[in-house]
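On to subunit A.
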Amino acid sequence: MTPRSAPCISATDQMLELADIHAGYGQVPVLRGVSLVVEPGTVMGLMGRNGMGKTTLCNVCNGLLATASGSVRLDGHLVTGNPAFEIAQQGMATVPQGRDLFEDFTVDENLGLGGPVPVEIYDWFPGLVPLRNRLAGTLSGGEQQMVAIGRALARKPKVLLLDEPSEGLQPSVIHDMGAVLRRIVDDVGLTILLVEQHVELVQAVAGSVAFLADGVIAEQVPIAVLSDSLNDNEGPVHRHLSI
Partner candidate 1 sequence: MNRLSASFSLTLAAIVFVALALIPVLGSGYWTGQATRYVLFGMFAMSLSLLWGRAGMLTFGHAVFFGIGGYVMATMTMGLFGDGILSELLAQPWIALPVSVGGAALAAAALGWFLFWGRGVSGAYLAIITLSVAVVVEQAVRGFYALGGDNGLVGVPALATWAADPFNPVPMFYTVLVIAAVVYVGLDRLLRSRMGALLTAVSANPDRLGHFGYSVFVVRLGAFVLGAAIAGLAGALFVATDGFASPSLIGFGLSAEVLIWVALGGRNILLAAFLGAVAVRLAESFLSGLLGDFWLLALGMVFMASVVLLPQGLIATPMLWLNNRWNQGNRSNSRDAPGPANDGMV
Partner candidate 2 sequence: MIEAFPIFLDALSFVLILVLVASGLVIVFGMMGIINLAHGELFLLGAYTVVVAQGFGAPFWLAAALAPIVVGVAGLAIEFLLVRFVVHRPLDTILATWGLSIVIKQLVVLAFGPGSHSVAVPIDGAFSVGEFSYPAYRIVLMIVATAVIAGAGYVLVGTRFGLLARAVIARPGTSASLGINTGRVTQVSFAIGAALAGLAGALVAPLISVDPQMGLGFLVPAFLAILVGGAGSMTGLVAGGGLVGGLDSVLGGWISPVLAQITVFVLAILVIRLRPGGLFPGRGRRP
């Protein structure tokens, strides 16, 4: 299967590569030919209005939703059609929208579901150390988000999909989360696809940003362009995010 609109770089140089993805729910198409490339050790922001298919794209990447056509490559390996758990074992991790913690499990039990908990987790999230035996459902939103990210990192993934991590969090917590994510990327060379509506978080973490509109990638720009164009009524942020 040769992706039509993929850039002319050899596939193995990319960490995450989506080629001409079509997907949807039942008869309703949501993604209509999405192609996107994320290089190793970089963070790509994915922005777009509600209902444009950002979460659908995440679910296509991690295998929870089948594609109608198109392919997903993880570190050069074709993963389209593999069961979700296999894709996860191949190095794709997800922090789902709304976090989806196991509220009845303790923090340690949540963290350990993917495998033995690496010690770095507690370096990155020292705030979790005193909470290890608390039930996840009793934590604050920010603490829960740390557990969700830590849980996804426990299997030492190659690619992390973050679906709206800022949702429901205070600005200060979002700021701290941005700093931690940046540090993790620098520490272990993680590749991140960050689905966000929160511009400051994307600016803090991502190196470039893609805009999803009407089921395709409408535009892709370096983060500097995004920052420069924030006040520009003709810029990408206004074109793709304002109503």
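Heads up, the rule we're going with is that a contact is a pair of C-beta atoms (placed from the backbone, for glycine too) under 8 Å apart; a residue touches a chain by one contact, two chains touch by 3 or more; residues count from 1.
On how the list was made: all candidates are chains of the complex that A comes from, given by their letters.
Treat the numbers as computed from the prediction; the structure is a model and nothing was measured.
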{"item": "Chain touching subunit A (counting every copy) in this complex, out of 1 or 2", "value": "2"}
{"item": "Sites on subunit A touched by candidate 2 in the complex", "value": "62-64, 83-85, 87-89, 92-94, 96, 100, 102, 104-105, 109, 112-115, 151-152, 155"}
